[in-house]
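Below you will find the structure I want to go over with you.
Removed: one protein chain of the complex. Kept in place: all other protein chains.
Showing chain A:
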Amino acid sequence: MSVPQDWIPPKAGVQESRPSREHVVAGLKATDEGDPELVQLLTPEGERVSDPRFDSYATDLDVDALRSLYRDLVLVRRFDREGNALQRQGQLGIWVPLLGQEAAQIGAGRAMAPQDMAFPSYREHGVAWTRGIDPTELLGIFRGTDHGSWDPKASRFHLYTIVIGNQVLNATGYAMGQKFEGKVGEGPDSEATICFFGDGATSQGDVHEGFVWAAVYDAPVVFYCQNNQWAISEPTERQSRVPLYKRATGYGFPGIRVDGNDVLACLAVTRWALEECRSGNGPVLIEAFTYRMDAHTTSDDPSRYRLADELELWKLKDPIERVRVNLVREHHVGQEFFDEVQAESDELAARFREFCENMPQPAPDRMFSQVYAEPSPVLEAQRAAYLEYHASFEGV
């Protein structure tokens, strides 16, 4: 340990503004070899492999289940790409791409039981898909007509949370409620909560506090961290000195790292974690080790902070391609199936686009609507005054 008099201020200009090649490659090596603990059931080459810890959570994942997961992955990627295109064409103010994170989201989402509750951040389009939310419901947020139009109670998928990490505490509180209501334990109506956030969020106090609360109240909540390696331009190393999943130990609950580009592994691990919670053993931290293949948002320019090599390497781990290869090689699924899914995804994209382009402009008093559950006389007066003012332009 250094003592204060040993400390010499760094020379100006020595600090690098972007990671060195060695830095990146070192990170990729860790990625490539995987942590010894990394859970994987489907290799990047599409080979089904065994993990004795989690095989029992994947026994039903036959060829039909794989086809279904493949369909999810392709459709979600397709409308995500359409969202990006719509932003580029001026139809959306912004889009938050999920490219590369399809498996992490579909795996987790498909592991949920209908009675489970999800708290997303703002990139969870794939999880929304698994909760039966039509992709068009996501558009209002990015076009600016609403802040999320789906019913969080009916879909059991909370609204997107933009402030980083806030939802981790909200999810923990919800899970405490599940426990207080006696919905934890053996039985068909037992419930759990799953909360989604990114690697950057782990630096937020709310995430730390959520971990503390969940641990001391044994809340049935799965903390699902999609480590996509970058918090806008800041690498994971800027957030933590230790692998993120290892942080759970300090709070007193299990942490596990899963290959976030392996939909089977994400599904199996999340099933296990949700069962832990439902039976009363929660919480659990899952680190889905994945990669954001696109920008943070359409306002971001990743070419300023990351290297092309990195992107190329992760392309080899594509979450969809490995399922396709497995379906072909191990289950002899023919081209016809893939063509069908492709056609379906094109139809979805067309419907998505048409819906977006035809979304009506909100009425002028939309902004006053539902600020309070009970009427506020001051706000009602403002609304009335503004509508009167607005009406004065009619016919002008």
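A few remarks follow.
Please note the rule applied: a residue touches a chain if its C-beta (ideal position, glycine included) is under 8 Å from a C-beta of that chain, and two chains touch if they have at least 3 such contacts; residues count from 1.
Here is the rule we go by: contacts and distances are computed from a predicted model.
From the set "Pyruvate dehydrogenase E1 component beta subunit", "ABC transporter substrate-binding protein", "ATP synthase subunit a" or "Multiple sugar transport system permease protein", the protein name that UniProt assigns to the chain left out of the figure is "Pyruvate dehydrogenase E1 component beta subunit".
Interface note for the absent chain: among A:Gly144, A:Gly177 or A:Pro302, the touching residue is A:Gly177. When the missing chain is restored to the complex, the residue among A:Pro97, A:Gly126 or A:Gly148 that touches it is A:Gly148.
Checked against the hidden chain, the listed residues A:Ala85, A:Leu159, A:Leu311 or A:Leu387 yield one contact partner: A:Leu159.
Among A:Ala308, A:Ala373 or A:Val396, the one in contact with the hidden chain is A:Ala373. Counting over the whole complex, chain A has residues 119, 146-149, 151-153, 158-159, 161, 163, 166, 168-178, 180-181, 205-206, 209-210, 212-213, 216, 369-374, 376-379 touching the chain that is not drawn.
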